[in-house]
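The other protein chains are all here in position, but one chain of the complex has been omitted.
Our next item is chain A:
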Amino acid sequence: MRASSWTWRLVSWVSVVATLVFVAGFIYAIKDVLYPSASSKWSSGPAGGISSVTPQTNDKEIQIVALGDSLAKGTGDDTGEGFVRRTVNVLQKEQKAPVKLVNNLGVNGMTTSGLLPSLNEQGIQYALKGANVILLSIGGNDLFQGAQNIQSSKGLPTAAELEASVKKASMKLRQIVVKLHEINPNAQLVYVGLYNPFTDVVDMRIPGNDAVTSWNTKATAIMNQYSQSKVVPTFDLFVENSSKYLSDDHFHPNGAGYEQIAQRIAQGLK
């Protein structure tokens, strides 16, 4: 009997106290969700936000950050690796220093005008600051946006349209490269040149080749202004071999195509 009254006392006290605490929390939660108080707002963060933090850099390691569009992401590669992961694999075999893919920030459908504002994002700046190799792939969607799902010649951009996109997007590319150097002046910047995915479409072979060549020339001129920056050409790979290196969507490279691009990137890195 004594044991049972002890149990009763314990159970009743603990449950009553717990219930009171829960009720208080419940009331506070209602208040907080329905009438969020502006006074507890935190505008600057605990210590000035992420911009005041510097990532740890390690010169003994090759730390890679990839940036840009679906090519950086690896769309079209059945293994999902893309040229980024494949480059890392090649480098891991060749280089003595450990090679690490820190971030792959490639987003499907990314264009130059989408990438430029995202470089102001502090999270992206933080990732870039920690890298010593930056792989950049951008511009394909600026030139061929909308054309990638079209198999017929209808809806394909005309030569004039292509020329206009090259002009507009290359200005953005210049701003992107300037910004990247501002964020991290010490990293090697590798820009993956464009190829013409439509060499097998009669109406697009010549205008597409012309536009891509003009784009690549402009890109090279931009990159040449900085040390440790280069364009890795891919145009020649796909001109005659689009059936061999392109995936089923006739736009993105397949695994073999990405492997070729990766080999080239690895050859050019010191």
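Methods note: a residue touches a chain if its C-beta (ideal position, glycine included) is under 8 Å from a C-beta of that chain, and two chains touch if they have at least 3 such contacts; residues count from 1.
Everything that follows uses one rule, which is that contacts and distances are computed from a predicted model.
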Inset, instruction - Refer to UniProt and select, among "Elongation factor P", "EF-P lysine aminoacylase EpmA", "Lipid II isoglutaminyl synthase (glutamine-hydrolyzing) subunit MurT" or "ABC-2 type transport system permease protein", the name of the complex member that is left out. - result: "ABC-2 type transport system permease protein"
Inset, instruction - Check each of A:52, A:79 or A:145 against the chain that is not shown and name the one that touches it. - result: A:52
Legend entry - Sole residue of A:127, A:143, A:166 or A:237 that reaches the chain not shown, by the stated touch rule: A:127
Legend entry - Which of A:107, A:159, A:178 or A:239 contacts the chain that the document leaves out: A:107
Inset, instruction - Looking beyond the chains shown, say which of A:32, A:94, A:161 or A:182 touches the absent one. - result: A:32
Inset, instruction - Write the list of chain A residues that the hidden chain touches. - result: 4, 7-8, 11-12, 14-16, 18-19, 21-30, 32-34, 36-38, 40-42, 44-50, 52-53, 55-56, 58, 63, 73, 100, 102-109, 121-124, 126-127, 130
